[in-house]
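This is the structure, below, for whatever I ask next.
For this view, one protein chain was removed and the others were kept in their places.
Every chain is named by a letter (A, B and C) in the order it is written, and numbering of its residues begins at 1.
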Amino acid sequence: MQLSREALLRAYRQMKVIREFEERLHIDIQTGGIAGFTHLYCGQEAVAVGVCENLTSDDKIVSTHRGHGHCLAKGCDVNGMMAEIWGSREGLCKGKGGSMHIADVDKGMMGANGIVGAGAPIAVGAALSAKIDGLGHVAIAFSGDGACNQGTTFEAMNFAVVTNAPAIFIFENNHYSEHTGFEYAVGTNNDIASRAEAFGMKIWRGDGTDFFSVDETMREVLEYVRAGHGPAAVEFDTERFFGHFEGDPQRYRGPGELDRIRETRDCLKRFRMSVTGAGLLTDADLDALDAEVLQQIEDAVIKAKAADRPTAADVLTDVYISY
Amino acid sequence: MQLSREALLRAYRQMKVIREFEERLHIDIQTGGIAGFTHLYCGQEAVAVGVCENLTSDDKIVSTHRGHGHCLAKGCDVNGMMAEIWGSREGLCKGKGGSMHIADVDKGMMGANGIVGAGAPIAVGAALSAKIDGLGHVAIAFSGDGACNQGTTFEAMNFAVVTNAPAIFIFENNHYSEHTGFEYAVGTNNDIASRAEAFGMKIWRGDGTDFFSVDETMREVLEYVRAGHGPAAVEFDTERFFGHFEGDPQRYRGPGELDRIRETRDCLKRFRMSVTGAGLLTDADLDALDAEVLQQIEDAVIKAKAADRPTAADVLTDVYISY
Amino acid sequence: MVKMMYREAILSTIVEEMTRDPNVVVLGEDIVGGMGTAGGPEAIGGIWSTSIGLFGKFGANRVIDTPISESAIMGAAAGLALAGKRPVAELMFADFIGVSLDQIWNQMAKFRYMFGGKTKCPAVIRMAYGAGFNAAAQHSQAVHQILTGMPGLKVVMPTTPNDVKGLLRQAIRDDDPVIFLEHKALYGSSGEVSEDLDYVIPFGHARLSRAGGDVTIVSTGLLLGRCEKVADMLAAEGIGCDVIDLRTTSPIDEEAILDSVEVTGRLVVVDEAPPRCSMASDICATVAEKAFASLKAPPLGVNPPHTPVPFARELESAYLPSVEKIEAAVRKVLSFR
Partner (left out) sequence: MVKMMYREAILSTIVEEMTRDPNVVVLGEDIVGGMGTAGGPEAIGGIWSTSIGLFGKFGANRVIDTPISESAIMGAAAGLALAGKRPVAELMFADFIGVSLDQIWNQMAKFRYMFGGKTKCPAVIRMAYGAGFNAAAQHSQAVHQILTGMPGLKVVMPTTPNDVKGLLRQAIRDDDPVIFLEHKALYGSSGEVSEDLDYVIPFGHARLSRAGGDVTIVSTGLLLGRCEKVADMLAAEGIGCDVIDLRTTSPIDEEAILDSVEVTGRLVVVDEAPPRCSMASDICATVAEKAFASLKAPPLGVNPPHTPVPFARELESAYLPSVEKIEAAVRKVLSFR
């Protein structure tokens, strides 16, 4: 299906927001202004955006420790997220969650998650909720190639098949779990999708550095799952442009690997080439967006830095609704 | 491969010991003399014996809540086990473990286990130990069709593949986990072995009510695993003759199901028919063994009932080696 | 009021709340039973008989029988709750938090806090706990001390059928995640229960099951019965025991405990879990700190020993705090000068 000009612009913008949000974090983290563990999603934007552009706010997603991309793609507020990562009281989680725990349940974003593999069962729960409601909504679990070895992920897949839950397991294979290669850690001949298939699900595969591949795949997957055929799994081959966490020496990479993937596997470059090549958008269209996004991120940083800091009294609130 | 007369007699004896041990428990439990949760293995004897007759005491097994058969097949003492189940101080575990926790590590029997799915990772550890020793020993994890849905079991399979551990995952599919059918709980088109295969292992299937099927399968499996080719999985189709636990009303069974499986799927009957039909053993040979075994069990019960009871002071010992 | 068993109080409250609120959903292993078998659904209704008939009444969407995958059960409860439902999940044995703790501790308990107070997670996790059935080390444990220590969870331990009604209804209607601990040995006990369909017992309110004034005994669950026995025995001697049934350990009714100790000056806490970092030590420490001046004797905890739960009858009886041990502890604090 051909995307409208608006849809193309929006998709590009979303990817670009993630990219610039994180390129900026990468810089700011080095100055020491940002505390905690931050995992950057750069390189994988086409997956988050290709998936979420096909969802409504009634569809739910559950994310991972590498959650910024999923959050932004699902509509979390840029300023709120930036403020959260800067630990501000005006952050999306009042500075209590930080990078690994951003959520906005009203938008269907049920949380980044610091525990690898914890998201998949939660997504199945959300999918069961959608099944009860019977309106064709779905729930998505994002998992990495490392998370796919966690028992919770396996249990969730079987559980979803048994309960015929409209859950979609998206495996973002960026080839590494921390410092370990997926060819080592995934026993299944390096094939995550086939293992999911053996759980009794229909599977798809796509190129996670190509927005159009993700978009088309997701249209098929969503049509299938929304129709009540049960859960599905998708493996997207993708790349992460930064280290596992900020500060990672990345000794596991091959020579020239980072240059090569930045060159040939950059979803933004590939998107631009496709749409300008096909005459759907012009470089000028995209350049204008780029400038807008850069400004948006700059604004977000300025606001985050200026925002109220939390106080000791804030530690005590938000544990219980009533006690 | 043709089994010797001695091997056939031993195999039959082992299966018969399990059968009579448990038929007797089934009676004694109703009189109230035995405390706790007891899960009977009757009907599955060909699996435990067909597997363990092909092992040495340097090979390890890890069992389940339904462990009597595995324990007896791996050489645990009949009297010690009976005394344990009766809660005696002279029991194999001094009355501290009971039916669900019988072990004899020196014999390579690393424990029955009350936690469904806990055994598989433990077996992988034992397999890694065998790999370090490099003498071709293996470790076996027995799991049920219910346990095969537990995350720990899945993790263990991937882990064994990744570490090339000489672990063998034996799935005893007796069609039920407690009161639930495996066709409901196992999402994979009712196929446990294929799901294991998708983890990157070689798989086998066998008839778990036919000793010869189990024996032949295990010869192949063990040859493969002992040679260092990595882990393997086997699904044995089998039957349990009693309820999940003693007292189970078994409302999940179809009409006549118990009669049918006792008639056509009884491994002892099938063994007798095979060996007498082929002229390898006579009915008289087997009848003599039957009598011997019945006497052995009767003796074990008499001893168990007469054995010392544990005292309050015993509660405190065996927690630590040193504290 | 009507008489029913503890387990019946559980089931009837679930039925009432499922009828009242379409968002209430139950899930767990064998809670239907017979799925995928020739016998067909409803072969068991939960191994504790606490979900008999639910499937027939409310259907497969709201009564979800699950594979043996406790992490996924707890995780599904978490996801259902975040998505707006009110799941009541059964963990067949409390000991199985071993395979599912993350979803309880790191997920449900923390969502609201991590997400800056912008969400709620109204999940109820029912668990059968406790010793008394010779079920040995992996099927007999008390886990309230572990879960009480976890901020974000509420922990409920009903002792009587009526408390089951009021507390389970409150748990289901509560907007925070609630751990609902059912003692295995109490399922068959009976008592009068309220028939009011809105009867709730707010959390954090202990119940004074015996009023005495000479010594304070705090407990809950199975052992409360033993404490009451001791109180009744001592009453015959003219010694008055305040017996406090905590009902919830998080939040805990400190006031009730402190008020009583301020009068009695003597405290015994009877607890089914091993002694280290236990509910007994929690309460003794609280009292030592906050009622120091009132204390006339050292506060005493009565726990099983620091050992796993043993199997054999003689061992398990010796493991659990007996009436005799409780009595001895009470007499000890009474005789302290």
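One rule holds for everything that comes next: contacts are C-beta pairs under 8 Å (C-beta built on N, C-alpha and C of every residue); 3 or more make two chains touch, one makes a residue touch a chain.
These numbers come from a predicted model, not from an experiment.
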Partner chains on view for the chain not depicted: A, B, C
Among A:A35, A:A227 or A:M273, residue touching the chain not depicted: A:A35
Candidate in contact with the missing chain, chosen from A:I27, A:I302 or A:V315: A:V315
Options B:K16, B:H39, B:H70 or B:K96, residue touching the unrepresented chain: B:K96
Contact partner of the left-out chain, one of A:L25, A:M100 or A:L286: A:M100
Absent-chain interface as seen on subunit A, which is shown: 35-37, 87-89, 93, 95-98, 100-101, 113-118, 146-147, 149-152, 176-187, 249-255, 257, 309-312, 314-316, 319
Residue ranges of subunit B at the interface with the undisplayed chain: 60, 62, 84, 91-97, 101, 103-106, 110-111, 113-115, 118, 120-132, 139, 151-152, 155-156, 158-159, 162-163, 317-323
Residues in subunit C touching the chain absent from view: 71, 95-99, 101-103, 105-106, 109-110, 113-114, 136-138, 145-146, 148-152, 250, 252, 273-274, 276-282, 284-290, 292, 295, 297-301, 305-308, 310
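In this section, only the chains that are shown with their structure count from here on.
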Distance-maximising chain from subunit B - centres being C-alpha averages: A
Between subunit C and subunit B, distance of the C-alpha-averaged centres to the nearest whole Å: 36
Set of subunit C residues in contact with two or more other chains: 67, 69, 71-72
Numbers and ranges of subunit B residues touching at least 2 other chains: 149-152, 184-187
